[in-house]
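One protein chain omitted, others in place.
Chain lettering (A, B and C) follows the sequence in which the chains are written, and residue indices restart at 1 in each chain.
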Amino acid sequence: MPKIDLSINLCNIKLANPTILASGILGTTKALLKRVVENGVGAVTIKSVSTEPREGHKNPTVITFEGGMLNAVGYSNPGVDAAAIEFASIEDVGAPVIASVIGTQKEDFVQVINRLSKSKFSAIEIPLSCPHTPGFGMLAEQGTPQATFDITSAVRKVTKLPLFVKISPNIPEICTVAKAAEDAGADAITAVNSMGPGMVINIEAQKPVLSFKVGGVTGDALRPIAIRCVYDIYKAVKIPIIGVGGISTGRHAIEMIMAGASAIGIGTGIYYRGIDVFKKVCEEMTQWMQENGFYSINSIVGIAHD
Amino acid sequence: MPKIDLSINLCNIKLANPTILASGILGTTKALLKRVVENGVGAVTIKSVSTEPREGHKNPTVITFEGGMLNAVGYSNPGVDAAAIEFASIEDVGAPVIASVIGTQKEDFVQVINRLSKSKFSAIEIPLSCPHTPGFGMLAEQGTPQATFDITSAVRKVTKLPLFVKISPNIPEICTVAKAAEDAGADAITAVNSMGPGMVINIEAQKPVLSFKVGGVTGDALRPIAIRCVYDIYKAVKIPIIGVGGISTGRHAIEMIMAGASAIGIGTGIYYRGIDVFKKVCEEMTQWMQENGFYSINSIVGIAHD
Amino acid sequence: MIEQPIMVRIFDITKESPGVKTLFFKSKLNFEPGQFIMVWIPLLDEKPFTISYFQEELAGISVLKKGLFTNALHNMKKGDKLGIRGPYGRGFSIPKTLNSCVVGGGIGMASLATLTERLGNVTIVQGTKTASEIIYRERFKNMNICTEDGSIGFKGTTVDLFAELLKKQSFQRVYACGPEKMMYRIFELCNSRYIECEVSLDRYIKCGFGVCGQCDCSGQRICIDGPVFPSNELSNMKDFGKTLILKNGKRAYC
Partner (left out) sequence: MIEQPIMVRIFDITKESPGVKTLFFKSKLNFEPGQFIMVWIPLLDEKPFTISYFQEELAGISVLKKGLFTNALHNMKKGDKLGIRGPYGRGFSIPKTLNSCVVGGGIGMASLATLTERLGNVTIVQGTKTASEIIYRERFKNMNICTEDGSIGFKGTTVDLFAELLKKQSFQRVYACGPEKMMYRIFELCNSRYIECEVSLDRYIKCGFGVCGQCDCSGQRICIDGPVFPSNELSNMKDFGKTLILKNGKRAYC
């Protein structure tokens, strides 16, 4: 029987397996990235970095509900100068590291990428799709096809690293946005960011629970939406897709890959199953592939399509 | 201690309590509407009716997942002529009945409403927001502010009944759409229709499960999104809101009312808790109100706002 | 519980009659006689079938060839995959030590098969149009068989034969499944003799778990309140024996 091979080649980055730590979850320090690598992940993404330090929203910033999780962290991060120090000699973490870069205008993205250029990141990801941080993403209209094209083009000019554009599930024209990113030179689409935003009200307090009132929805609730987005984008673009949203088991990962993802991101899954969710997902994928006669990830990508 | 009063007055319709059977769930026959009334509902909505009979999509049309439900029923309905017979002497069901009316163009809405005019419906609801039926709702761009205004205006001209416009959670400009409906003469906003669409793939079959591949997401997954939509719309319009999405307990109902809903719709809740979900929700609301010193629904509407 | 099909492989196929095949698959369903499952053929459709065999993790559905979907089922081979979800609905009530009779018309016999096994000592009536359509002849040796053309057994319908039986003996409970007109007459016969009767109704099924409203019969949802209904409930169901609802929601006569 052939050996199961989970390794993938994503835009010329070699990953031992298709699982990626999604941005904003545990990606605050090099030590935590390393810890996640020890737990079997294929690649990791740092928490998004802006030009200046940001405190983010006040607590509560992350809560859960019956269908998943809500967060409005608000892009807290130490700013690019501190981040450049934190993530110096990033190659030590033992797996490819993706730098997530944010900005309120395209010059910010360029500035952050330039300042991080001494660290050996394997790729750059630009989320244009956060639903709960004023000045960024959806709240700054960075998710329109035009803005996506403009920001992606600007970033493309200043980096030779593989460039991933992360898009929102909240827009009907998701394929147009993905296409705009591809046309502007993106090497992959990360789909999707958190959904909504949503709101949870504590009825005894008579107030929204999150301090920012609304937050992005992730986890189980997001999965069917994310699967559909990836399925649609797969038909619209030629570049690979990193499928993110509600993945916490090997079956979920296979489902996302069948929809068209070449790799899969995991965030909320850490809440559902612990920091070793990556190891668990890989074991479950391996077993499923064994039982169902698949021996490489490539042979699964997009096979749910007609 | 004052007596808890769950009754409401919604656009001059008297409801014994604020729960409403959402459209498309069990609203196929007069007998089923009656059954739902026996289970304690305040008002019921019929399954959406079009000019001609429609078979809808093939099975599977309704499935569930960890976070809720997915459906692509595809507006199966017997057409307005048969519906007019089915729902003749509709006053027999024992609670106000809302007629849900659909069309591929505004003339269709008008035609259906005219032909149903002999039945004693208490209100008309026009969903401009189905995410999974070609020719209707989101797939026919009926959910844009302009189309919403046009269709609502056309319908407004032909009926004196309270007119509810049902909108989609899938659009960033939800408040603009609600405002367009209000400006065109709608008496209430029903928020929201199902979300997405989403997709579930069976990985052994390597195919999407729903025959239409994608379907609208409802239930728990939808609740925080629906709460946020109602919260936002409450600030944007003056007419009452019927809050729908993921409500299956008294606490959920109170949460939705605090967000700004004057009444609440229940669909998927029937799956979670049975056909007597209405009775259960009312009992739970009553108990909560008792414990927390509220005696009327009115005193709760919108109190989560600053 | 999550209402999504699980794929199973066809383990065996047997021919019950020229028009009926039984497809077997391994399954650990927690199944009661009278319940049904939804059977999915990806990209084609999904339809309800009763479990007609259930032994040691081997379940079977007996399928009468009728239209597109049942044709596709008849064309399947050992090892092919099917999606199943369920079981759904309320099955037959199974009191111990009652003197009872099952009456199966056509493929209706499939719904009664596992019940018959569970009841053990029971009077069985099976009726079809003609001899070749009789199923389970090896399985139930002492059936009272009737055919409309008289090609085997009693000449006449199950209702005729059942009425004959009633002349000689009585039953404490009668279970029936078959064409609705037939079930209605069995129900009437039982009522007139104060015999408790349970019938398994047939309506177009979509969701299978009580939300879509497609399977209504007088406010009862066949898929979750039924498909089996006892006499006292049937008495209040005006549509029983009269009208049903087509896939598009239109009413038609049974």
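Here, a contact is a pair of C-beta atoms (placed from the backbone, for glycine too) under 8 Å apart; a residue touches a chain by one contact, two chains touch by 3 or more.
The structure presented is a predicted model; accordingly, all values stated were derived computationally and were not measured.
Here is the thing to keep in mind: the chain we left out touches A in the whole complex. Taking the complete complex into account, A:Val200 is the one of A:Leu10, A:Val41, A:Ala180 or A:Val200 that touches the chain left out. Which of A:Arg35, A:Arg156, A:Arg251 or A:Lys279 touches the hidden chain is settled by the complete complex: it is A:Arg35. Annotation: of A:Ile275, A:Met289 or A:Ala304, A:Ile275 touches the absent chain (contact as defined above). Remark: the residues of chain A touching the chain excluded from display are 24-29, 31-32, 34-35, 47, 53-56, 58-66, 69, 71, 73, 76-79, 82-83, 86, 200, 202, 204-207, 209, 211, 267-268, 270-271, 275.
By our rule, only the chains that are shown with their structure count from here on.
Chain A and chain B have Cα centroids separated by 34 Å. Chain B and chain C have CA centres that are 36 Å apart.
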